[in-house]
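As structure tokens, the structure follows; a few thoughts come after it.
Shown here: the complex without one of its protein chains, the others still in place.
Now for chain A:
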């Protein structure tokens, strides 16, 4: 209830609030997503520790990067011996999708310019999904805020606990914890493989990523694998000249 009162200060009887959802329902959905995903910080803390990242470094990543796939990609690339520039480039490319979330959210939430630099930090998959699922602006703002807050607090807390825990038990490989990273990537990837285009991109990226691994410096094969996206788009465009269906 407290969270409801502390929302964004939008007028209670704004146009559209008539068919809007009750605040309690928005808060419940937002907390559900925030808690479920926030707990995955454990997996990140553990993976980071297994990759030889210090507890402080893992916590700084969760506090300041706060976009899971990029964080996993960075520690994975560093663990594989990648140099800081290729490792950061992979993490950056994974983060570019957040720009497109921001585009849609800026119209939906209509945030004041002064608030945008703060709100930007919470523009990620989950907050976007919850905000876009709401029927009106007031609910969308509330959903974005509650999801962002719950996720941010839990993600950082569980990152710390996971990193401390993994460090305490020593050999993370003996406990199978080195499988957490790839399992996370698979779980993020699976729902994206909807059409043949996505599957073709994934298959080509897999071949490129593994094929170049033995011959190129660590981190570079992933960036080459990223070229699977434009390559498949280009091949599709050649097959059907009007291929720009959106």
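Things to note:
Following the convention adopted for this analysis, contacts are C-beta pairs under 8 Å (C-beta built on N, C-alpha and C of every residue); 3 or more make two chains touch, one makes a residue touch a chain; residues count from 1.
Everything that follows uses one rule, which is that contacts and distances are computed from a predicted model.
Set against the options "Binding-protein-dependent transport systems inner membrane component", "AzlD domain-containing protein", "Pyruvate synthase" or "Chemotaxis protein CheY", the UniProt name belonging to the omitted chain is "AzlD domain-containing protein". When the full complex is taken into account, the listed residue touching the unshown chain is A:218, out of A:31, A:55, A:129 or A:218. Although one chain is hidden here, its contacts on chain A can still be listed: residues 36-37, 39-40, 42-43, 53-54, 57, 60-61, 64-67, 69-74, 76-78, 80-81, 83-85, 87-88, 90-103, 105-107, 111, 116-117, 119-121, 123-124, 173-190, 192-193, 197-198, 201-206, 208-210, 213-214, 218, 221-222, 225-230, 232-233, 244-246.
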